[in-house]
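Have a look at this one.
A single protein chain has been removed from this complex, and every other one stays in its place.
Moving on to chain A:
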Amino acid sequence: MGNVLGIINLINEKPFLKELTQHRCMASVPFGGRYRLIDFTLSNFIHASITKVGVFTKEKYRSIMDHLGSGKEWDLDRRNGGLFILPPVHPDEKMKGDLEHFYDHLEFFQRSHEETVIISPGYHVSKMDFNDIMAKHKADQADITVVYKDYHGTSVEKPIYHTCTFDEEETVTDIELYTSPVPGEHVCLETFVISKKLLINLIINCVGNGEYDLIKDAVKANLHTLRVKAYHFTGEMPFIHSVESFHSGNMAFLNPEIIRSNFYDSWDLYTKVKHEAPVNYGLSSKTSNSLIANGCEIEGVVEDSILFRGVKVHPNAIVKNSIIMQRGEIGEGAYLENVIMDKQARITKDTVVMGGFHPKVIKKAEII
């Protein structure tokens, strides 16, 4: 496609994932055995031939910078364009909103040659075809295209989603901010297509008026003056807004059909390459319905679980319905059920850890 600037907006992330985002931003949370959440959006960008990507970070961005590196894994180590990480310009001041942050980096937009901008958060787990979205944006002759999905997630306690309503021509008529959607309601995925020129104007005008919120002050406030169209995203995508929905979103991948549709029958999902050896299964290992990444050594029992790279499961240990992140170690005879274990944590010999409906989260490098 070309001529499109990709923006990954990490400014509006909420602390839904609690301990898992204690040291990292949400986009950097590990997912699916070897990925980070941001890999989905980045890979979707690459699929749409977007070769210049700006990642606007707010806080706790060491982990995401380490993950992204030069952008090589996503073919973003470019002489022209490529990957730009744009951290806060005034880290000592509380950020007033994403528009303020965009304004602080206005030069980044102004100096880009691309005419169109796609803005997306960094935590959507989906294969979203931006070529198709762009095509509709063009056909609609829209000023702004708002991507939405019919809500199918669990009910949320706090009003966290923005929903949109539109007329029969899919012209957006209203955006309701901070709602608790019921199934079928049109949830805004905070993913927009907009011309760069219009975006720059909106940023300058809003900030000049003391308005700092992209969706509220730039999109919603202009629904009646601009041509704002809706795009219905119908692909698979879990709504992740809690530790439970993060757990179930992961577990959805324990299904050969989902694996095939995500990894074999569509474009590649790229991530940082690690040089881990193939998985070593021992004589006493027993693995069932699980996704296992390289570098693991399995001598115990693993059922209905996802093991990230370099996890060790010692003899007679049992891991059920759990997510064990990179370099986790499960001691001999230990028992884990409904657990999310962050990176480098360790369960000592014969220890039992069980979560209930709420998965138990074991913090990074914790030893139990």
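In the analysis below, a contact is a pair of C-beta atoms (placed from the backbone, for glycine too) under 8 Å apart; a residue touches a chain by one contact, two chains touch by 3 or more; residues count from 1.
To be clear about the criterion, contacts and distances are computed from a predicted model.
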Key: Listed names "Nitric-oxide reductase large subunit", "ABC transporter permease", "Glucose-1-phosphate adenylyltransferase" or "Acyl carrier protein", with the criterion being the UniProt name of the chain not displayed   = "Glucose-1-phosphate adenylyltransferase"
Given A:72, A:320 or A:360, the one touching the chain that is not displayed = A:72
Inquiry  = I'm checking contacts with the chain that's been left out. Which of A:205, A:248, A:294 or A:316 qualifies?
reply    = A:294
Key: From A:205, A:285 or A:316, residue that would touch the chain that is not displayed   = A:285
Task = With the missing chain put back, which residues of chain A would touch it? List them for me.
result = 32-34, 72-73, 254, 256, 259, 262-263, 268-271, 273, 275-295, 297, 299, 306-307
